[in-house]
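What you see is the complex with one protein chain gone and the rest in place.
For chain A:
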Amino acid sequence: MSTTSSTPAAERLTTLIVDDHSIFRSGLRAELSADIDVLGEAGTVEEAVEAIRELRPVTVLLDVHLPGGRGGGGAEVIARTTGVERSAPGAPPAPGASVAPGVTVAPGADPTTAGRPPVFLALSVSDAADDVVRVIRAGARGYLTKSTSGAEVSAALHRVVAGDAVFSPLLAGFVLDAFGAAGGEEAASDEELDRLTRRELEVMRLIAQGYAYKEVASELFISIKTVETHVSSVLRKLQLSSRHELTAWALSRRLL
């Protein structure tokens, strides 16, 4: 996947690496591109919450499985840091914390970071769909597996800061299933939360096949910006949808 947008040159992209494995932390730190400042590292839920409150990073690279806290791992970190960040001036009041705490910023919004909550990008060694849905619904803006290269992680960080979502092929595949794509369900309008539009389905199918946003754009003869809009819209639906499949699916795995 390629970098499709980046923060203004004047503003440094800062990040916090949250992972309970120091080897992985230092490895990732060394691999990240030069324009990303790693403010710190954290290994447990408590450390992560504290570091986020103190360092106020723009982005957080968050491991899904973390020791400490109430056992909620990465999702717990997101849940426990929302209140604090939201109190910053200029931020909208927090809605019902359980549904979509964290960051549901409109795509393409001004990427100024002052007073904004950090953007979470989930990293996991696991490919299990449970993990994916848990962090996404907690508010992460994207999900990558840990074998993703440092350059790709850097690019993904830039993208989430710009307001886009980062979908791995796996996540796209999950979305297709969760929204009943195989049954041929399509949303009639963009407003519908429980179904995806035809375009969104097409975008998801291509992402599931490993297409980068740019490649999706050229395949569907639309602009990259439009692809990003579709992806963000899908992310929003994934986070907010009360679609019965999603709920039942999550319930069956005791995620909610």
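By definition in this document, contacts are C-beta pairs under 8 Å (C-beta built on N, C-alpha and C of every residue); 3 or more make two chains touch, one makes a residue touch a chain; residues count from 1.
One rule holds in what follows: contacts and distances are computed from a predicted model.
S.K.: Name the omitted chain as UniProt records it, choosing among "Phosphonate ABC transporter, permease protein PhnE", "PspC domain-containing protein", "NADH-quinone oxidoreductase subunit H" or "2Fe-2S ferredoxin".
M.R.: "PspC domain-containing protein"
S.K.: Identify the residue among A:A172, A:V203 or A:V227 that touches the chain left out of the display.
M.R.: Considering the complete complex, A:A172 is the one touching the chain left out.
S.K.: Across the whole complex, list the residues on chain A that are touched by the chain not included here.
M.R.: 20-21, 23-24, 27-28, 31, 65, 125, 127-130, 145-150, 168-170, 172-174, 176-178, 180-184, 205-206, 208-212, 214-215, 218-219, 244-245, 248-249, 252
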